[in-house]
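The complex appears here without one of its protein chains, the remainder shown in place.
After this line comes chain A, so read on.
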Amino acid sequence: MARILIQFAHPALEKSRVNRRLIAAVESLDFVTVNDLYEQYPDFDIDVQREQELLLAHEYVVLHHPFYWYSSPAMIKQWEDLVLEHGWAYGRTGNALAGKHMLNAITTGGRQEAYQETGSNRYTIQQLLAPFEQTARLCKMQYLPPFVVHGSLRITDEEIDAAAIRYRDLLTLLATGQATEYASLQAPFLRSCLS
């Protein structure tokens, strides 16, 4: 069974409704490691060696965070800057992550319709996530479609529960080597974003 590393970043989890429940739904899975970055490094002093060892020990890397300002909270960027070193993650000799998979798991305040060329946010989620996709590419990783919970400002408790179950199911698919099924399940959603 493949192992999944969730790189979780939320600067104010005490106020979160959705992410808290998403994490709770998956942290007990034995193929999942949750790395709570803000809890681990409240002073942004990231332990690079620890992080690199974690990456090496897993096949899937999930960047799990709220979608702040069309991107991630600052911690994820700090993590990329420090941990994805040249000569280790990328560059001529940087092959440590080659062949692994990466994806984003995000929550957005805006609703799905807003993320269209004709919608108020003018770009699709896939387009906005381009920097992450290219980062994965540069590190010789395969980038998978994102897991997204939209409209988190108005979401009902039942919808959160449903999203948490979906998250759990998708991670299980990945762990059991059904990445293609995962991608095809996510495809309709992505098409709707692109349309």
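In this text, a contact is a pair of C-beta atoms (placed from the backbone, for glycine too) under 8 Å apart; a residue touches a chain by one contact, two chains touch by 3 or more; residues count from 1.
Throughout what follows, contacts and distances are computed from a predicted model.
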Options "Putative tricarboxylic transport membrane protein", "ABC transporter", "Kef-type potassium/proton antiporter, CPA2 family (TC 2.A.37.1)" or "Oxidoreductase": UniProt name of the undisplayed chain: "Kef-type potassium/proton antiporter, CPA2 family (TC 2.A.37.1)"
Candidates A:L29, A:L82, A:A96 or A:A114 - the one touching the absent chain: A:A114
Chain A, residues in touch with the chain not shown (by the definition above): 11-19, 38-40, 42-43, 66-70, 107-111, 113-114, 119-121, 151-155
